[in-house]
Structure formats: C-alpha cells, structure tokens
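Yeah, one chain of the complex is gone here, protein chain that is, but the others are all in their spots.
Right, subunit A next:
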Amino acid sequence: MTTYAETIAAGLNGHGHLLGIEGLRADQISYLLNLADGYVDQNRAVKKTTDLLSGRTVINLFFENSTRTLTSFELAAKRLGADVINMLVASSSIKKGETLIDTAMTLNAMHPDVMVVRHSDSGAVKLLSEKVNGSVINAGDGSHEHPTQALLDALTIRRRKGDLYGLRVAICGDIAHSRVARSNIHLLNTMGAEVRLIAPPTLLPAAVERMGVETFHNMKEGLEGCDIVMMLRLQLERMQGSFVPSIREYFRYFGLDQEKLAMAKPDALVMHPGPMNRGVEIDSELADDLDRSLIRTQVEMGVAVRMACLHALTQGTLNEEPAA
C-alpha cells in the first residue's frame, strides 16, 4: 500500500498534471510564481504573444459553467501561441459520468498537449487525467481544489506584500463547499502563512482544523491582526434556510464592511475570487476601494499564472529539482 503522501504526490505530479496544490512543494510553488511574474510584464506590453506553445493544442473542457476562468485560460494559451479549443459540456446534457471517461478518451485521440478541465464532482479531473496522454490542469473539481486560483491569489499577495511567509490570512465564508478555500489553505500553509477560517459552523467542513488552520465564528475576532482578508462567494442556493437563514443575517454577521475590516491590520488587503455577491458577502463600496481591494488585480494575475502553468507543464520544468 502506498502512503497518503505518496498517493497525493503521484496523483499531482507523476504524469505532468496539475491536479491540486496539496502535495506541491514550496519550491515548486515559488517556481510557478516566479515564472508568472515574468508573464505579468509580457501581458502589460503591447505585443502580448510569444510562440512558446506554437503548434501545441490546448483543450479547455468545462463541464461546469464558467466565464472568467475559461476566458483566463483561453487568453493564457493564446498568448503563448497555442491552438485553443473550448468545449463546454453543460452538466445537464451529459449522461452521468460514463461519458466523462468516454469524452476524455475521444479527445485524447486528437492528441491535445494540455487539457484544462473543470467538473462539478470532486476527483473527476483526476479520474479523467488517468485516461489521457497529455497534461491535465485542474480548473476546479467539485469542492476539492482549484489550484490556479490559489496560485493567482498567492501571486497577487506576493506582489503587494513581498512575501507570503508570516502573513496572517483570513478566509471567510462558505468554506465547506469551496475548492478555492482548500487550495488556498494548502498553498498558504506550504508557504508559511498563518491561515484563519471565519464562517458560521454550518459552512465549515468537519475536522477542517486538521488541515492546519484556526477557525472562528466571529468576524471581528477572526480578522484581528490579519494582513489579508479573502472573501468567498456564497452560492445563492445555500442562502435559503438550510445553511444560513437569510441574506440579511449573513451580511450582518459575516459580510465584510469597513467596520469589520477595521479589526484587521491598517494595511490589510481584501480579495475575492469572483463573481461577487455585492451586499451579501462583501460591501459594494469596499469591493471597489482600490486602496484596499485586490479583486481586479487577481483577475490580471490569473492570466499570468495560467501562462506559467501551461509553460511549466509543457516544458516539463515543474518537477525539476530545485537549484542547489
């Protein structure tokens, strides 16, 4: 029997896939962030494209609706000169799962170099990755992981704060159903940040403290001394009584506004993976406050980070031993 660590490591890195942050080493994360830093500059230049992936094929296979992540991946691939195909498979039209493997094998026969996959089931992207020859990037699987989101968050923080090490980061909202939260917990812990989760108990998954975080049910307590406040999107269907009783009660106790933010450090910054529910988890004015809100920077960093991931996987540089 393989150990847990071996299982994770093989699943994530063994075949040149990026299926999650769990199992990535700090040097691998830093490598991707350094690479992405360079692509930020390229994306701000007049000529935004290179031919690194010229002749390569990238398929964006999305089983779940998405606008910004899909656009971000598409731009990233195009700016590296790849040929890109978007396949949007509405989950209602696929017959349960059997077609997941069928679809994977069909697309695999067309020799894609990279498949970027989003699916509503945890583990579905890993299952698909076992059936294809090229690299697979997880663009979000169920409530499991969304590694490129965590990487773009890390890049955003690093560019403003210089380093992730020692920062106190609060992740607030629907942790239980959030792949963004899980990937961020893994990444921030790996890079030496202190992670706090703030949510009502109904939105915290069981035994989440075992992932190396401290939990709070009170925003003001949890935000104390924080450098970064990450807000999560609360899915509308979870606001109708079973997890939280109402939007107004949720916003009052768990929505981020200037008053609650005052408990954090004076230079604390606010993040959100989008799309935002203004007036539900975040005050509208705060979201637009360019001194405090990094929300638009996150979107910009998203393209650069995805370029770095495509670069690292296609060039096989992610698993190289760190320089001595």
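Just so it is clear, a contact is a pair of C-beta atoms (placed from the backbone, for glycine too) under 8 Å apart; a residue touches a chain by one contact, two chains touch by 3 or more; residues count from 1.
Here is the rule we go by: contacts and distances are computed from a predicted model.
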Legend entry - The complex's invisible chain, by UniProt name, from "Peptidase U62 modulator of DNA gyrase", "ABC transporter permease", "Dihydroorotase" or "Cytochrome c oxidase subunit 2": "Dihydroorotase"
Inset, instruction - Decide which residue listed in A:81, A:142, A:200 or A:279 touches the omitted chain of the complex. - result: A:142
Inset, instruction - Just name the one of A:124, A:157 or A:313 that touches the chain not displayed here. - result: A:124
Inset, instruction - Could you tell me which of A:79, A:158 or A:179 touches the chain that is not displayed? - result: A:179
Inset, instruction - Check each of A:208, A:247 or A:276 against the chain that is not shown and name the one that touches it. - result: A:208
Inset, instruction - Please give every residue of subunit A in contact with the chain that is not shown. - result: 1, 4, 7, 11, 22, 96-98, 100-101, 119, 121-124, 126-127, 141-145, 179, 182, 205-208, 210-211
